[in-house]
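One structure, pasted below without further comment.
All protein chains of the complex are present and in place, except for one that has been dropped.
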Amino acid sequence: MADKILAKDKLAEFIAALQKDKDVFAPKLDNDRLVWAPLEKADDIVWEFSNTEMSPKDFFFPQTECMMHFKNDPKAEDGMIMQAEPELAKERALLNIRPCDAKAFGVLDMIFCQDEMTNDVYWRDKREKTLLIGLACNDPCPTCFCTTVGCGPHNEAGLDVLLVDLGDKLLARPISDKGAKALSALPEAAADDAAKAAELKKAAEDSITQGVGTDKISGAEVLDLFNLPMWDRVHESCLNCGTCTFCCPTCHCFDIQDEVQGEAGRRVRNWDYCMSWLFTVHGTGHNPRHGKKERVRQRFMHKFKYIPLKRGGEIGCVGCGRCVQLCPVNIDVREVVNSMNA
Amino acid sequence: MKNILEYVGIEPDRLHFSWISSAEAEKFQKTATQVCEAVRALGPAQHMIKDIRKVA
Amino acid sequence: MENQEVAQKIQEVAKKLLSEGKVSCVIGFEKGTVPMRERPFFAYTPEEAERLTWTSFCCNNLANFLVRRDLGEAGKVAVVAQGCVSRNIVGLIKENQISREQVFVIGVPSPGMLDRRKVQAEVGAEKVITEVSEDGEDLIVKGKGFEERVPRKKVMRDNCYTCVQRNPVIVDELIGAETEPTHGGNIDKVSAPWEKLQADDRWAEFAENYQTCIRCYACRDACPLCYCHVCFVDEAQPQWCGKTQDESDVLTYHVLRAFHCAGRCTDCGACESACPMGIKVRRLTSKIEKDIREMYGYQAGMDLESKPPMSVYRPDDPQEFIK
Partner (left out) sequence: MKNPYVPYPVKITKALVETEDKQLKSFWLDFLNPADAKAFDYTPGQFAELSVSGFGEIPIGIASSPTEGDTLLFTVNKVGHVTKKLHNMAEGDVMGVRGPLGNSYPLKEMEGKNVVIVAGGFAVTTLRSTVTWMLHPDNRAKYGKIDFIYGARTPGLLLYEDQWREWQKRDDIDCHITIDREAPGWDGLVGFVPTICEQVAPKPDNAVALICGPPVMIRFTQPVFDKLGWQPEQIVMSLENRMKCGIGICGRCNVGPEYVCKDGPVFTKAQLDKLPAEY
């Protein structure tokens, strides 16, 4: 599929076309915080930014999501029987999503939709009805390390379209058929536009100097990594809060709970986190991951050993650096992984 | 408790405290009536209400 | 004393304590991997003690790491503590979480810690800061294509500005000389903007303040008061508080947590520094502590002798609210 060109002064048209049958969202500055918000007009688009504070995973996996409901009345004819929630009514587009976040959805697709039984219909429905238009990262942050975990500032995996900011215009690269369709009205890019984009890509990749090594982790036995003495120190300062997991684009653990109010009843899922003791505790009080050490170890082992082992080498981290920035005690994933890989 | 609820905007009349001995039947009856009247006068609570029928 | 000099002294004291076997561990700070994020560090050997540091970005409350800690062979650990942290240690002693003999307090008068969010806002939200250093009363903030001097005063954490006790209240070894107890702010005014509002506006402001909460519980987990084995939000039978993002569930958590801190909070600001969303968590606790000061004349953790107001009964306790 050929690269296209989207001039910035033609954005209004492009957005309007998207809005015909889709709700369009984009990053927006809200009191110094960059958040995802509905996009009304092209002028509101922010072009210079590192990344949104939180990952956009809640578009597909909301922090609180009603899965099903029931009539809380055992005597009613259909009482107490669970009924699934309706599917997403309208299609959506996420504009200017960063490649790392899109890559994360690719990883999550492998986890949420594995086979006929492990087929998370709530995730799948929203994924299928959302167009992802990525904005390549030309100026990665010092906390970014995407290039060292199989991703990159211009990475295309998981996206429908990749935009590269060339100043007054954007190179628009169709990646999926869905993406090609959205770009069909645009003119083709000239060869030097593509060359310029390639240059930007190279420069962005080269600017990422700090990262993680995972070569030895992938060759090591689970138990050898699990029993490394480093775990005795890594967890010491951890508060066991949920910050790293909630801001993480690939963390996907959840809890399921029932709620009732009079005749209304529902089953909801809420984000949960492996740092919480409650997460794994048995009804008997026994807890397989009883301490801070076990829980901290789980998070890193899951992302850098268990997921790759089960998902064809794919690492459960995209190097977005959010946890590095937000961890209240600065537990830096790069340091942890490098000591795992030592 | 009363202060903090008031501080966040809950009407102070929704929370009442009283010492009533098990022997003070009449005081209990009076206080209960007063509490009911005070709360009824405020009408239904507007805050700290979770309505799963709405958010579902 | 400049922070760098303090850091040097902390290292010296720590090395001595560790090499003499007086403590099993010195809990202090080390340089973080990103600017303005010093992080808790646990030194077990004199060599490790060389990593200890002291800057204006030591925003965690180290008293938090004393509860249920393995005290090692020495049966004692040392903690670097400024005013608020020492008050929290006093609180932990009063609440029987640790005994005075088990902790060696390396006291440091607080320089007033700085708020990295304010620094970021000062240079512009979109700018990437790569290096921050201190030069007397100024910060030197560097990033791609810029270098700025920012006065410390401008970017001080709110709680440090209104601090009433910068000097440690219990000390085994004091680093540097005692300093002015305050930074000039009036702690009684923290909650004033809210107190002035009408009830409905108060609610609206309150809900708005916590609107971005993601319920990661970093505020709770960073707090040295929150040492309960099972927090009320984690209780399952009965479940006191729902787990959803519904406003009522989120706010129930915040009100109840704040309430559990009544008469115990030292306004150390660890909760606000820990919050990934920058929520003004102190809006609730500052009001409660103000009420405690007014009603009971008590400030948490100022000395080992006075009794916490919430755990004693006095005939002259205020009781106007009881009918």
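The chains carry the letters A, B and C, assigned in the order they are written, with residues numbered from 1 in each.
As a convention for this text, contacts are C-beta pairs under 8 Å (C-beta built on N, C-alpha and C of every residue); 3 or more make two chains touch, one makes a residue touch a chain.
Worth saying up front: this structure is predicted, and the values here are computed from it rather than measured.
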Item to check | Chains on display which the left-out chain touches in the complete complex | outcome: A, C
Item to check | Option from A:Ala17, A:Leu309 or A:Ala342 whose C-beta touches the chain left out | outcome: A:Leu309
Checklist entry - In the complete assembly, which of A:Glu116, A:Asp168 or A:Asp192 touches the absent chain? => result A:Glu116
Item to check | Candidates A:Ala203, A:Val222 or A:Ala342 - the one touching the absent chain | outcome: A:Val222
Checklist entry - What subunit A residues would touch the chain not displayed? => result 67-68, 70, 72, 74, 79-84, 111-112, 114, 116-122, 124-125, 221-223, 226, 252-258, 260, 265, 267, 272, 274, 279-284, 288-289, 294, 298, 301-302, 305-307, 309-310
Checklist outcome for this item: Hidden partner sits against subunit C at residues 236-237
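We adopt the following convention: only the chains that are shown with their structure count from here on.
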Checklist entry - At what distance in angstrom does the C-alpha mean of subunit C lie from that of subunit A? => result 32
Checklist entry - Hey, what residues on subunit A touch two or more of the other chains? => result 259
Checklist outcome for this item: Residues of subunit B that touch at least two other chains are 50, 55
Next on the checklist: For a test of understanding, state which residues of subunit C touch subunit B in their complex under the given definition.
Outcome noted: 191, 194-195, 199-207, 242, 244, 246-249, 251-252, 255, 258-259, 284, 287-288, 291, 321-323
Checklist entry - Which positions of subunit B touch subunit C when the two form their complex? => result 1-11, 16-19, 31, 34, 46-50, 55
Checklist entry - Which positions of subunit C touch subunit A when the two form their complex? => result 32-34, 37-42, 60, 64-65, 117, 120-121, 125-126, 128, 130, 144, 212, 214-218, 220-222, 234, 236, 242-246, 273-278
